[in-house]
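Shown here: the complex without one of its protein chains, the others still in place.
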(Lines give C-alpha, C1' and ligand atoms only; values in the text may rest on other atoms or scores of the structure.)
Protein backbone atom coordinates (compact mmCIF):
# COMPACT_ATOMS: atom_id res chain seq x y z
CA UNK A 1 0.00 0.00 0.00
CA UNK A 2 1.49 3.34 -0.96
CA UNK A 3 1.82 6.09 1.58
CA UNK A 4 -0.15 9.29 1.22
CA UNK A 5 2.65 11.29 -0.34
CA UNK A 6 3.36 8.81 -3.09
CA UNK A 7 -0.37 8.56 -3.76
CA UNK A 8 -0.66 12.32 -4.06
CA UNK A 9 2.34 12.42 -6.38
CA UNK A 10 0.83 9.68 -8.51
CA UNK A 11 -2.50 11.48 -8.71
CA UNK A 12 -0.74 14.70 -9.61
CA UNK A 13 1.09 12.98 -12.45
CA UNK A 14 -2.14 11.51 -13.81
CA UNK A 15 -3.85 14.89 -13.70
CA UNK A 16 -0.88 16.50 -15.40
CA UNK A 17 -0.87 13.75 -17.98
CA UNK A 18 -4.42 14.36 -19.12
CA UNK A 19 -4.03 18.13 -19.36
CA UNK A 20 -3.39 18.23 -23.12
CA UNK A 21 -6.90 16.95 -23.70
CA UNK A 22 -8.37 20.00 -22.03
CA UNK A 23 -6.13 22.88 -22.85
CA UNK A 24 -5.40 24.96 -25.92
CA UNK A 25 -2.55 23.54 -28.10
CA UNK A 26 -0.70 26.79 -27.50
CA UNK A 27 -0.43 26.02 -23.81
CA UNK A 28 0.43 22.43 -24.55
CA UNK A 29 3.35 23.75 -26.53
CA UNK A 30 4.35 25.93 -23.59
CA UNK A 31 4.34 22.85 -21.40
CA UNK A 32 6.42 21.10 -24.03
CA UNK A 33 9.02 23.84 -23.79
CA UNK A 34 8.99 23.62 -20.02
CA UNK A 35 9.54 19.90 -20.37
CA UNK A 36 12.49 20.28 -22.72
CA UNK A 37 14.13 22.82 -20.47
CA UNK A 38 13.50 20.61 -17.48
CA UNK A 39 15.34 17.71 -19.06
CA UNK A 40 18.19 19.97 -20.13
CA UNK A 41 18.41 21.55 -16.72
CA UNK A 42 18.44 18.11 -15.10
CA UNK A 43 21.35 17.15 -17.32
CA UNK A 44 23.13 20.35 -16.34
CA UNK A 45 22.25 19.61 -12.73
CA UNK A 46 24.65 16.67 -12.71
CA UNK A 47 27.52 18.95 -13.65
CA UNK A 48 26.59 22.16 -11.88
CA UNK A 49 24.19 21.14 -9.15
CA UNK A 50 25.89 18.00 -7.93
CA UNK A 51 29.52 18.31 -8.89
CA UNK A 52 29.54 22.06 -8.41
CA UNK A 53 31.36 22.73 -11.67
CA UNK A 54 30.65 26.22 -12.98
CA UNK A 55 29.43 25.33 -16.45
CA UNK A 56 27.90 27.91 -18.74
CA UNK A 57 28.42 26.13 -22.00
CA UNK A 58 25.70 23.51 -21.83
CA UNK A 59 24.02 24.76 -24.99
CA UNK A 60 27.05 23.49 -26.90
CA UNK A 61 26.28 19.87 -25.96
CA UNK A 62 22.62 20.40 -26.80
CA UNK A 63 23.70 21.79 -30.18
CA UNK A 64 25.94 18.82 -30.98
CA UNK A 65 23.03 16.47 -30.34
CA UNK A 66 20.52 18.49 -32.33
CA UNK A 67 22.81 18.97 -35.30
CA UNK A 68 23.82 15.30 -35.30
CA UNK A 69 20.17 14.35 -35.63
CA UNK A 70 19.52 17.04 -38.22
CA UNK A 71 22.44 16.03 -40.41
CA UNK A 72 21.87 12.28 -40.12
CA UNK A 73 18.20 12.70 -40.88
CA UNK A 74 18.32 15.21 -43.73
CA UNK A 75 21.49 13.99 -45.41
CA UNK A 76 21.35 10.28 -44.78
CA UNK A 77 17.68 9.61 -44.18
CA UNK A 78 18.16 8.03 -40.78
CA UNK A 79 14.84 8.02 -38.89
CA UNK A 80 14.88 10.57 -36.14
CA UNK A 81 14.43 8.35 -33.13
CA UNK A 82 17.28 6.10 -34.23
CA UNK A 83 19.63 9.08 -34.21
CA UNK A 84 18.96 9.72 -30.56
CA UNK A 85 21.60 7.45 -29.02
CA UNK A 86 24.13 8.61 -31.56
CA UNK A 87 23.34 12.25 -30.81
CA UNK A 88 23.92 11.57 -27.15
CA UNK A 89 27.10 9.65 -27.87
CA UNK A 90 28.61 12.37 -30.04
CA UNK A 91 27.71 15.03 -27.50
CA UNK A 92 29.35 12.90 -24.83
CA UNK A 93 32.51 12.43 -26.88
CA UNK A 94 32.61 16.14 -27.59
CA UNK A 95 32.34 16.83 -23.88
CA UNK A 96 35.15 14.38 -23.18
CA UNK A 97 37.49 16.05 -25.64
CA UNK A 98 36.64 19.56 -24.52
CA UNK A 99 36.47 19.03 -20.77
CA UNK A 100 39.63 16.99 -20.40
CA UNK A 101 42.09 19.89 -20.61
CA UNK A 102 40.02 22.28 -18.52
CA UNK A 103 38.76 20.11 -15.70
CA UNK A 104 41.32 21.26 -13.17
CA UNK A 105 40.60 24.97 -13.58
CA UNK A 106 39.32 26.86 -10.61
CA UNK A 107 35.66 27.89 -10.45
CA UNK A 108 35.33 31.25 -12.12
CA UNK A 109 37.96 30.44 -14.74
CA UNK A 110 36.18 27.23 -15.68
CA UNK A 111 33.08 29.36 -16.12
CA UNK A 112 34.78 31.70 -18.55
CA UNK A 113 36.27 28.88 -20.55
CA UNK A 114 32.92 27.13 -20.91
CA UNK A 115 31.48 30.40 -22.18
CA UNK A 116 34.29 30.56 -24.71
CA UNK A 117 33.58 27.01 -25.81
CA UNK A 118 29.89 27.53 -26.39
CA UNK A 119 30.66 30.63 -28.39
CA UNK A 120 33.24 28.87 -30.53
CA UNK A 121 30.71 26.13 -31.23
CA UNK A 122 28.12 28.69 -32.24
CA UNK A 123 30.55 30.51 -34.52
CA UNK A 124 31.60 27.21 -36.05
CA UNK A 125 27.96 26.39 -36.75
CA UNK A 126 27.36 29.79 -38.31
CA UNK A 127 30.44 29.40 -40.47
CA UNK A 128 29.13 26.12 -41.82
CA UNK A 129 31.95 24.00 -40.47
CA UNK A 130 32.76 20.91 -42.56
CA UNK A 131 30.10 22.20 -44.93
CA UNK A 132 27.50 20.29 -42.95
CA UNK A 133 25.78 22.75 -40.72
CA UNK A 134 24.01 25.00 -43.17
CA UNK A 135 25.53 28.20 -41.81
CA UNK A 136 23.44 30.89 -40.20
CA UNK A 137 20.24 29.55 -41.71
CA UNK A 138 20.73 26.19 -40.18
CA UNK A 139 19.17 22.97 -41.34
CA UNK A 140 15.55 22.55 -42.26
CA UNK A 141 13.28 19.72 -43.25
CA UNK A 142 14.00 17.48 -40.31
CA UNK A 143 11.50 14.65 -40.19
CA UNK A 144 9.03 14.10 -37.41
CA UNK A 145 9.77 11.26 -35.07
CA UNK A 146 7.75 8.11 -35.20
CA UNK A 147 7.54 5.52 -32.47
CA UNK A 148 6.20 2.05 -33.09
CA UNK A 149 4.74 3.25 -36.36
CA UNK A 150 2.92 6.19 -34.82
CA UNK A 151 3.95 9.54 -36.28
CA UNK A 152 4.40 12.27 -33.70
CA UNK A 153 3.52 15.69 -35.06
CA UNK A 154 1.00 17.56 -32.96
CA UNK A 155 1.81 19.37 -29.73
CA UNK A 156 -0.26 16.83 -27.80
CA UNK A 157 1.84 13.99 -29.21
CA UNK A 158 5.06 15.77 -28.38
CA UNK A 159 3.72 16.39 -24.91
CA UNK A 160 3.76 12.68 -24.14
CA UNK A 161 7.09 12.10 -25.84
CA UNK A 162 8.77 14.95 -23.99
CA UNK A 163 7.25 14.42 -20.58
CA UNK A 164 7.67 10.68 -20.92
CA UNK A 165 11.36 11.21 -21.51
CA UNK A 166 11.36 13.71 -18.67
CA UNK A 167 9.87 11.16 -16.30
CA UNK A 168 12.51 8.67 -17.37
CA UNK A 169 15.19 11.29 -16.78
CA UNK A 170 13.86 12.08 -13.32
CA UNK A 171 13.78 8.37 -12.52
CA UNK A 172 17.41 7.83 -13.49
CA UNK A 173 18.61 11.07 -11.94
CA UNK A 174 16.97 10.16 -8.67
CA UNK A 175 18.78 6.85 -8.63
CA UNK A 176 22.08 8.48 -9.52
CA UNK A 177 21.75 10.98 -6.71
CA UNK A 178 21.29 8.24 -4.16
CA UNK A 179 24.31 6.23 -5.07
CA UNK A 180 28.05 6.13 -4.67
CA UNK A 181 28.34 8.20 -7.85
CA UNK A 182 26.00 10.92 -6.62
CA UNK A 183 27.77 11.10 -3.28
CA UNK A 184 31.15 11.35 -4.97
CA UNK A 185 30.03 14.37 -6.95
CA UNK A 186 28.75 16.02 -3.80
CA UNK A 187 32.00 15.40 -1.94
CA UNK A 188 33.84 17.01 -4.80
CA UNK A 189 31.54 20.00 -4.67
CA UNK A 190 31.98 20.49 -0.93
CA UNK A 191 35.74 20.12 -0.80
CA UNK A 192 37.67 18.51 -3.59
CA UNK A 193 40.96 18.38 -1.73
CA UNK A 194 39.29 16.44 1.08
CA UNK A 195 37.57 14.24 -1.51
CA UNK A 196 40.88 13.44 -3.15
CA UNK A 197 42.36 12.79 0.27
CA UNK A 198 39.58 10.30 1.00
CA UNK A 199 40.52 8.30 -2.05
CA UNK A 200 38.14 9.69 -4.65
CA UNK A 201 39.56 10.22 -8.14
CA UNK A 202 38.23 13.76 -8.52
CA UNK A 203 39.44 14.34 -12.08
CA UNK A 204 37.71 11.18 -13.26
CA UNK A 205 34.39 12.02 -11.64
CA UNK A 206 34.37 15.60 -12.88
CA UNK A 207 34.93 14.28 -16.39
CA UNK A 208 32.20 11.67 -16.06
CA UNK A 209 29.82 14.35 -14.81
CA UNK A 210 30.48 16.39 -17.93
CA UNK A 211 30.15 13.43 -20.27
CA UNK A 212 26.95 12.17 -18.69
CA UNK A 213 25.38 15.63 -18.67
CA UNK A 214 26.40 16.13 -22.29
CA UNK A 215 25.06 12.73 -23.32
CA UNK A 216 21.67 13.55 -21.89
CA UNK A 217 21.63 17.02 -23.41
CA UNK A 218 22.58 15.54 -26.76
CA UNK A 219 19.62 13.18 -26.71
CA UNK A 220 17.35 16.07 -25.80
CA UNK A 221 18.72 17.83 -28.85
CA UNK A 222 17.22 15.08 -30.99
CA UNK A 223 13.75 15.71 -29.64
CA UNK A 224 14.18 19.44 -30.08
CA UNK A 225 15.31 19.07 -33.69
CA UNK A 226 12.39 16.80 -34.51
CA UNK A 227 9.90 19.09 -32.83
CA UNK A 228 11.07 22.25 -34.55
CA UNK A 229 11.99 20.57 -37.89
CA UNK A 230 14.32 23.53 -38.38
CA UNK A 231 17.36 24.27 -36.28
CA UNK A 232 19.78 27.16 -36.48
CA UNK A 233 22.70 28.41 -34.40
CA UNK A 234 20.43 31.00 -32.74
CA UNK A 235 18.84 28.35 -30.55
CA UNK A 236 22.17 27.37 -29.06
CA UNK A 237 23.61 30.68 -28.01
CA UNK A 238 25.28 31.58 -24.75
CA UNK A 239 21.95 32.94 -23.54
CA UNK A 240 20.39 29.51 -23.64
CA UNK A 241 23.17 28.37 -21.37
CA UNK A 242 22.43 31.27 -19.07
CA UNK A 243 18.77 30.28 -18.87
CA UNK A 244 19.69 26.69 -17.98
CA UNK A 245 22.28 27.86 -15.47
CA UNK A 246 19.67 30.13 -13.89
CA UNK A 247 17.09 27.33 -13.65
CA UNK A 248 19.53 25.13 -11.78
CA UNK A 249 20.88 27.84 -9.48
CA UNK A 250 17.58 29.52 -8.67
CA UNK A 251 15.61 26.30 -8.49
CA UNK A 252 17.99 24.63 -6.11
CA UNK A 253 21.35 23.14 -6.93
CA UNK A 254 21.31 19.39 -6.92
CA UNK A 255 17.58 19.21 -6.40
CA UNK A 256 15.26 17.53 -8.90
CA UNK A 257 12.20 19.22 -7.48
CA UNK A 258 14.01 22.52 -7.48
CA UNK A 259 14.92 22.19 -11.14
CA UNK A 260 11.34 21.30 -12.00
CA UNK A 261 9.98 24.32 -10.17
CA UNK A 262 12.71 26.48 -11.64
CA UNK A 263 11.83 25.43 -15.18
CA UNK A 264 8.15 26.14 -14.65
CA UNK A 265 8.92 29.54 -13.19
CA UNK A 266 11.50 30.66 -15.69
CA UNK A 267 9.99 29.24 -18.87
CA UNK A 268 6.33 28.94 -17.98
CA UNK A 269 5.67 32.04 -15.91
CA UNK A 270 6.68 34.59 -18.56
CA UNK A 271 4.10 32.99 -20.84
CA UNK A 272 1.43 34.04 -18.40
CA UNK A 273 2.64 37.61 -18.61
CA UNK A 274 3.36 37.98 -22.29
CA UNK A 275 3.08 41.76 -22.25
CA UNK A 276 5.90 41.91 -19.80
CA UNK A 277 8.13 39.53 -21.78
CA UNK A 278 10.73 42.22 -22.26
CA UNK A 279 11.20 42.50 -18.55
CA UNK A 280 11.80 38.78 -18.11
CA UNK A 281 15.58 38.84 -18.24
CA UNK A 282 15.79 41.98 -16.15
CA UNK A 283 13.79 40.29 -13.43
CA UNK A 284 15.96 37.18 -13.67
CA UNK A 285 19.10 39.22 -13.26
CA UNK A 286 17.69 40.84 -10.18
CA UNK A 287 16.39 37.52 -8.88
CA UNK A 288 19.85 36.01 -9.16
CA UNK A 289 21.40 38.76 -7.09
CA UNK A 290 18.68 38.67 -4.46
CA UNK A 291 18.67 34.89 -4.27
CA UNK A 292 22.40 34.83 -3.61
CA UNK A 293 22.10 37.41 -0.89
CA UNK A 294 19.08 35.98 0.86
CA UNK A 295 18.78 32.30 0.00
CA UNK A 296 21.90 30.77 -1.42
CA UNK A 297 20.60 27.23 -1.66
CA UNK A 298 17.91 28.19 -4.15
CA UNK A 299 14.15 27.86 -3.86
CA UNK A 300 13.97 24.14 -3.12
CA UNK A 301 17.24 22.76 -1.82
CA UNK A 302 17.83 19.02 -2.20
CA UNK A 303 16.41 16.77 0.50
CA UNK A 304 19.02 14.84 2.52
CA UNK A 305 19.64 11.27 1.49
CA UNK A 306 18.00 8.62 3.60
CA UNK A 307 19.84 5.70 5.13
CA UNK A 308 18.32 2.71 6.80
CA UNK A 309 20.36 2.45 9.97
CA UNK A 310 17.84 1.56 12.63
CA UNK A 311 19.42 -1.87 12.98
CA UNK A 312 22.78 -0.42 13.99
CA UNK A 313 21.39 1.93 16.56
CA UNK A 314 19.47 -0.82 18.29
CA UNK A 315 22.47 -3.11 18.40
CA UNK A 316 24.86 -0.55 19.79
CA UNK A 317 24.98 -1.99 23.27
CA UNK A 318 28.72 -2.57 23.45
CA UNK A 319 30.50 0.60 24.53
CA UNK A 320 32.98 1.66 21.87
CA UNK A 321 36.70 2.23 22.46
CA UNK A 322 36.51 5.95 23.12
CA UNK A 323 32.86 6.57 23.89
CA UNK A 324 31.68 8.78 26.70
CA UNK A 325 28.24 9.50 25.27
CA UNK A 326 25.15 8.16 27.00
CA UNK A 327 23.74 5.40 24.79
CA UNK A 328 22.13 5.46 21.38
CA UNK A 329 19.14 7.55 20.34
CA UNK B 1 53.67 45.59 -46.04
CA UNK B 2 51.20 48.42 -46.35
CA UNK B 3 48.38 46.04 -45.45
CA UNK B 4 50.28 44.72 -42.47
CA UNK B 5 50.92 48.20 -41.16
CA UNK B 6 47.26 49.11 -41.54
CA UNK B 7 46.22 46.07 -39.60
CA UNK B 8 48.86 46.71 -36.99
CA UNK B 9 47.73 50.27 -36.34
CA UNK B 10 44.11 49.24 -36.33
CA UNK B 11 44.95 46.46 -33.90
CA UNK B 12 46.73 48.87 -31.60
CA UNK B 13 43.81 51.28 -31.64
CA UNK B 14 41.35 48.53 -30.77
CA UNK B 15 43.84 47.03 -28.37
CA UNK B 16 44.02 50.24 -26.43
CA UNK B 17 40.29 50.00 -25.89
CA UNK B 18 40.54 46.37 -24.82
CA UNK B 19 43.29 47.42 -22.42
CA UNK B 20 41.12 50.06 -20.78
CA UNK B 21 38.32 47.59 -20.23
CA UNK B 22 40.77 44.90 -19.13
CA UNK B 23 42.12 47.20 -16.45
CA UNK B 24 38.70 47.26 -14.85
CA UNK B 25 38.64 43.46 -14.63
CA UNK B 26 42.16 43.19 -13.37
CA UNK B 27 41.85 45.81 -10.67
CA UNK B 28 38.65 44.33 -9.28
CA UNK B 29 40.12 40.86 -9.42
CA UNK B 30 43.21 42.05 -7.67
CA UNK B 31 41.38 43.24 -4.57
CA UNK B 32 38.38 40.93 -4.47
CA UNK B 33 39.53 37.85 -6.38
CA UNK B 34 36.22 38.20 -8.22
CA UNK B 35 35.58 38.35 -11.95
CA UNK B 36 33.13 41.21 -12.31
CA UNK B 37 30.91 39.86 -15.06
CA UNK B 38 28.96 43.09 -15.09
CA UNK B 39 32.02 45.05 -16.16
CA UNK B 40 31.35 44.68 -19.88
CA UNK B 41 27.87 46.07 -19.31
CA UNK B 42 29.26 49.06 -17.49
CA UNK B 43 31.28 49.69 -20.62
CA UNK B 44 28.02 49.53 -22.60
CA UNK B 45 26.33 51.93 -20.22
CA UNK B 46 29.22 54.32 -20.76
CA UNK B 47 28.70 54.21 -24.50
CA UNK B 48 24.96 54.82 -24.30
CA UNK B 49 25.14 57.45 -21.60
CA UNK B 50 27.78 59.18 -23.66
CA UNK B 51 25.56 59.28 -26.68
CA UNK B 52 22.61 60.63 -24.74
CA UNK B 53 24.68 63.31 -23.06
CA UNK B 54 26.40 64.22 -26.27
CA UNK B 55 23.25 64.69 -28.27
CA UNK B 56 21.01 66.17 -25.60
CA UNK B 57 23.54 68.64 -24.28
CA UNK B 58 25.02 69.37 -27.67
CA UNK B 59 28.47 69.38 -26.13
CA UNK B 60 30.47 69.39 -29.31
CA UNK B 61 28.24 72.03 -30.83
CA UNK B 62 28.86 74.41 -27.98
CA UNK B 63 32.42 73.57 -27.08
CA UNK B 64 33.93 72.38 -30.31
CA UNK B 65 35.03 68.83 -31.06
CA UNK B 66 38.02 68.48 -28.76
CA UNK B 67 36.70 70.22 -25.66
CA UNK B 68 33.29 68.67 -26.18
CA UNK B 69 34.67 65.16 -26.20
CA UNK B 70 36.87 65.78 -23.18
CA UNK B 71 33.96 67.12 -21.17
CA UNK B 72 31.81 64.23 -22.35
CA UNK B 73 34.42 61.72 -21.31
CA UNK B 74 34.74 63.37 -17.93
CA UNK B 75 31.01 63.23 -17.34
CA UNK B 76 30.75 59.61 -18.40
CA UNK B 77 33.73 58.66 -16.25
CA UNK B 78 32.11 60.17 -13.20
CA UNK B 79 28.68 58.68 -13.85
CA UNK B 80 29.82 55.17 -14.67
CA UNK B 81 32.21 55.29 -11.74
CA UNK B 82 29.25 56.05 -9.54
CA UNK B 83 27.26 53.17 -10.97
CA UNK B 84 30.21 50.89 -10.34
CA UNK B 85 30.35 52.03 -6.74
CA UNK B 86 26.64 51.33 -6.28
CA UNK B 87 27.02 47.93 -7.90
CA UNK B 88 29.67 46.91 -5.42
CA UNK B 89 27.64 48.15 -2.50
CA UNK B 90 24.44 46.35 -3.41
CA UNK B 91 25.44 43.17 -5.19
CA UNK B 92 28.92 42.28 -3.96
CA UNK B 93 29.54 43.63 -0.50
CA UNK B 94 26.78 41.55 1.16
CA UNK B 95 28.46 38.46 -0.26
CA UNK B 96 31.98 39.26 0.89
CA UNK B 97 31.99 36.30 3.28
CA UNK B 98 29.84 33.93 1.25
CA UNK B 99 31.13 31.04 -0.83
CA UNK B 100 32.64 31.91 -4.15
CA UNK B 101 29.79 30.68 -6.28
CA UNK B 102 27.41 33.20 -4.72
CA UNK B 103 29.48 36.17 -5.79
CA UNK B 104 29.90 34.72 -9.27
CA UNK B 105 26.18 34.21 -9.66
CA UNK B 106 25.45 37.66 -8.31
CA UNK B 107 27.89 39.15 -10.80
CA UNK B 108 26.15 37.27 -13.59
CA UNK B 109 22.81 38.49 -12.36
CA UNK B 110 24.09 42.04 -12.32
CA UNK B 111 25.35 41.64 -15.86
CA UNK B 112 21.99 40.36 -17.08
CA UNK B 113 20.24 43.13 -15.19
CA UNK B 114 22.35 45.92 -16.66
CA UNK B 115 22.24 44.61 -20.18
CA UNK B 116 18.48 44.38 -20.15
CA UNK B 117 18.14 47.73 -18.43
CA UNK B 118 20.09 49.28 -21.29
CA UNK B 119 17.81 47.52 -23.74
CA UNK B 120 14.68 48.74 -22.02
CA UNK B 121 15.92 52.31 -21.71
CA UNK B 122 17.52 52.80 -25.10
CA UNK B 123 15.80 50.16 -27.17
CA UNK B 124 16.96 46.96 -28.78
CA UNK B 125 18.13 48.56 -32.02
CA UNK B 126 21.69 49.76 -32.41
CA UNK B 127 22.22 53.50 -32.07
CA UNK B 128 24.63 55.70 -33.95
CA UNK B 129 27.13 58.27 -32.73
CA UNK B 130 27.47 61.48 -34.73
CA UNK B 131 30.01 61.04 -37.52
CA UNK B 132 31.35 64.53 -37.63
CA UNK B 133 33.26 64.67 -34.39
CA UNK B 134 36.41 62.74 -34.99
CA UNK B 135 38.76 64.08 -37.68
CA UNK B 136 38.90 62.18 -40.91
CA UNK B 137 42.40 63.20 -41.81
CA UNK B 138 45.02 60.73 -42.85
CA UNK B 139 48.57 61.22 -41.71
CA UNK B 140 51.72 59.74 -43.05
CA UNK B 141 53.97 57.66 -40.83
CA UNK B 142 57.07 55.94 -42.14
CA UNK B 143 55.74 56.74 -45.56
CA UNK B 144 52.45 54.89 -44.97
CA UNK B 145 48.99 56.38 -44.65
CA UNK B 146 47.31 56.04 -41.29
CA UNK B 147 43.94 57.51 -40.31
CA UNK B 148 44.51 60.08 -37.59
CA UNK B 149 41.70 58.64 -35.51
CA UNK B 150 43.67 55.51 -34.82
CA UNK B 151 46.49 57.55 -33.38
CA UNK B 152 44.01 59.54 -31.31
CA UNK B 153 42.42 56.35 -29.98
CA UNK B 154 45.72 54.79 -29.06
CA UNK B 155 46.96 58.04 -27.63
CA UNK B 156 43.91 58.49 -25.44
CA UNK B 157 44.20 54.95 -24.15
CA UNK B 158 47.85 55.46 -23.34
CA UNK B 159 47.12 58.72 -21.53
CA UNK B 160 44.44 57.10 -19.39
CA UNK B 161 46.68 54.10 -18.74
CA UNK B 162 49.48 56.35 -17.68
CA UNK B 163 47.12 58.21 -15.36
CA UNK B 164 46.18 54.90 -13.75
CA UNK B 165 49.79 53.86 -13.50
CA UNK B 166 50.63 57.15 -11.84
CA UNK B 167 47.77 56.70 -9.40
CA UNK B 168 48.67 53.19 -8.41
CA UNK B 169 52.41 53.55 -8.24
CA UNK B 170 53.07 57.11 -7.23
CA UNK B 171 50.35 58.01 -4.76
CA UNK B 172 49.56 56.84 -1.27
CA UNK B 173 46.08 55.67 -2.17
CA UNK B 174 47.58 53.72 -5.02
CA UNK B 175 49.92 51.96 -2.65
CA UNK B 176 46.91 51.11 -0.52
CA UNK B 177 45.19 49.57 -3.53
CA UNK B 178 48.22 47.46 -4.35
CA UNK B 179 48.60 46.41 -0.73
CA UNK B 180 44.98 45.33 -0.48
CA UNK B 181 45.41 43.36 -3.69
CA UNK B 182 48.35 41.45 -2.29
CA UNK B 183 46.98 40.66 1.16
CA UNK B 184 43.76 42.10 2.46
CA UNK B 185 44.33 40.96 6.00
CA UNK B 186 47.77 42.48 6.26
CA UNK B 187 46.53 45.69 4.67
CA UNK B 188 43.83 45.99 7.31
CA UNK B 189 46.38 45.48 10.03
CA UNK B 190 48.44 48.29 8.55
CA UNK B 191 45.51 50.59 9.05
CA UNK B 192 44.28 50.62 5.47
CA UNK B 193 40.53 51.01 5.17
CA UNK B 194 39.99 48.11 2.82
CA UNK B 195 36.33 48.91 2.26
CA UNK B 196 37.27 52.32 0.97
CA UNK B 197 39.94 50.86 -1.25
CA UNK B 198 37.48 48.40 -2.73
CA UNK B 199 34.93 51.14 -3.28
CA UNK B 200 37.59 53.22 -5.01
CA UNK B 201 38.60 50.35 -7.25
CA UNK B 202 34.96 49.92 -8.19
CA UNK B 203 34.86 53.54 -9.21
CA UNK B 204 38.07 53.62 -11.20
CA UNK B 205 37.70 50.32 -13.03
CA UNK B 206 34.18 50.96 -14.32
CA UNK B 207 35.10 54.57 -15.04
CA UNK B 208 37.82 53.45 -17.41
CA UNK B 209 35.36 51.01 -18.94
CA UNK B 210 32.87 53.80 -19.43
CA UNK B 211 35.50 55.94 -21.14
CA UNK B 212 36.26 53.01 -23.42
CA UNK B 213 32.56 52.88 -24.23
CA UNK B 214 32.55 56.45 -25.43
CA UNK B 215 35.68 55.80 -27.46
CA UNK B 216 34.11 52.79 -29.15
CA UNK B 217 31.03 54.86 -29.93
CA UNK B 218 33.11 57.55 -31.57
CA UNK B 219 35.50 55.20 -33.38
CA UNK B 220 33.05 52.62 -34.69
CA UNK B 221 29.98 54.82 -34.79
CA UNK B 222 27.52 52.12 -33.85
CA UNK B 223 26.61 50.85 -30.40
CA UNK B 224 24.19 48.12 -29.33
CA UNK B 225 23.03 46.86 -25.99
CA UNK B 226 24.76 43.51 -26.43
CA UNK B 227 28.21 44.86 -27.24
CA UNK B 228 29.37 44.70 -23.66
CA UNK B 229 29.30 40.96 -23.70
CA UNK B 230 31.72 40.46 -26.56
CA UNK B 231 34.03 43.32 -25.61
CA UNK B 232 33.92 42.16 -22.02
CA UNK B 233 34.95 38.63 -22.89
CA UNK B 234 37.79 39.85 -25.06
CA UNK B 235 38.96 42.32 -22.47
CA UNK B 236 38.89 39.53 -19.96
CA UNK B 237 41.04 37.47 -22.31
CA UNK B 238 43.43 40.40 -22.47
CA UNK B 239 43.56 40.61 -18.69
CA UNK B 240 44.30 36.90 -18.43
CA UNK B 241 46.87 37.16 -21.20
CA UNK B 242 48.77 39.74 -19.23
CA UNK B 243 48.22 37.96 -15.95
CA UNK B 244 45.04 38.67 -14.04
CA UNK B 245 45.52 41.06 -11.16
CA UNK B 246 48.51 42.58 -12.87
CA UNK B 247 47.95 46.14 -14.04
CA UNK B 248 50.79 46.57 -16.54
CA UNK B 249 49.85 43.06 -17.68
CA UNK B 250 46.34 44.17 -18.59
CA UNK B 251 47.74 47.03 -20.62
CA UNK B 252 50.14 44.80 -22.51
CA UNK B 253 47.53 42.08 -22.87
CA UNK B 254 44.99 44.45 -24.34
CA UNK B 255 47.31 45.83 -26.97
CA UNK B 256 48.58 42.38 -27.82
CA UNK B 257 45.11 40.92 -28.18
CA UNK B 258 44.00 43.80 -30.40
CA UNK B 259 46.91 43.19 -32.72
CA UNK B 260 46.46 39.40 -32.78
CA UNK B 261 42.78 39.82 -33.55
CA UNK B 262 43.37 42.35 -36.35
CA UNK B 263 46.06 40.31 -38.00
CA UNK B 264 43.99 37.17 -37.56
CA UNK B 265 40.99 38.77 -39.19
CA UNK B 266 43.05 39.95 -42.10
CA UNK B 267 45.22 36.93 -42.72
CA UNK B 268 43.08 34.03 -41.53
CA UNK B 269 39.42 34.87 -41.79
CA UNK B 270 37.09 37.65 -40.73
CA UNK B 271 34.26 35.26 -39.97
CA UNK B 272 36.34 33.53 -37.33
CA UNK B 273 37.68 36.74 -35.80
CA UNK B 274 35.81 36.38 -32.54
CA UNK B 275 36.54 32.69 -32.30
CA UNK B 276 40.23 33.51 -32.41
CA UNK B 277 39.95 35.57 -29.23
CA UNK B 278 38.12 32.79 -27.43
CA UNK B 279 40.64 30.27 -28.63
CA UNK B 280 43.44 32.43 -27.28
CA UNK B 281 41.64 32.56 -23.95
CA UNK B 282 41.14 28.84 -23.68
CA UNK B 283 44.68 28.08 -24.78
CA UNK B 284 46.22 30.44 -22.26
CA UNK B 285 44.19 29.02 -19.41
CA UNK B 286 45.23 25.53 -20.36
CA UNK B 287 48.85 26.08 -21.29
CA UNK B 288 50.10 29.06 -19.37
CA UNK B 289 47.56 30.06 -16.74
CA UNK B 290 49.84 32.58 -15.16
CA UNK B 291 49.65 34.71 -18.27
CA UNK B 292 52.66 36.70 -19.32
CA UNK B 293 53.20 38.32 -15.95
CA UNK B 294 50.77 37.05 -13.39
CA UNK B 295 48.90 34.66 -11.09
CA UNK B 296 47.85 31.03 -10.76
CA UNK B 297 44.35 30.09 -11.81
CA UNK B 298 44.38 26.32 -11.60
CA UNK B 299 44.13 24.18 -8.47
CA UNK B 300 47.19 22.38 -7.27
CA UNK B 301 47.02 18.63 -6.92
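Structure notes:
Letters A and B mark the chains as written, and numbering starts fresh at 1 in each.
Keep this in mind: a residue touches a chain if its C-beta (ideal position, glycine included) is under 8 Å from a C-beta of that chain, and two chains touch if they have at least 3 such contacts.
Quick note on the criterion: contacts and distances are computed from a predicted model.
According to its UniProt record, the chain left out of view corresponds to "ABC transporter ATP-binding protein" among "Lactate utilization protein B", "ABC transporter ATP-binding protein", "DsbE family thiol:disulfide interchange protein" or "Cytochrome c-type biogenesis protein". Contact with the omitted chain, checked across A:28, A:68, A:83 or A:202, is made by A:202. Those residues of chain A that touch the chain absent from the view are 172, 175-176, 179-184, 186-187, 190-191, 193-202, 208, 212, 304-305, 307-309, 312-313, 316, 320-325, 327-329.
Convention: only the chains that are shown with their structure count from here on.
A straight line joining the Cα centres of chain A and chain B is 34 Å long. Here chain B touches chain A in the complex through residues 34-35, 90-91, 94-95, 98-106, 108-117, 119-120, 229, 233, 236, 271-272, 274-275, 278-279, 281-282, 285-286, 289, 297-299, 301, going by the rule given at the top. Listed in rising order, the residues of chain A touching chain B in the complex are 52, 54, 101-102, 104-109, 111-113, 115-117, 119-120, 123-124, 126-127, 192, 196, 238, 242, 245, 249, 278-279, 281-282, 284-289, 291-293, 296.
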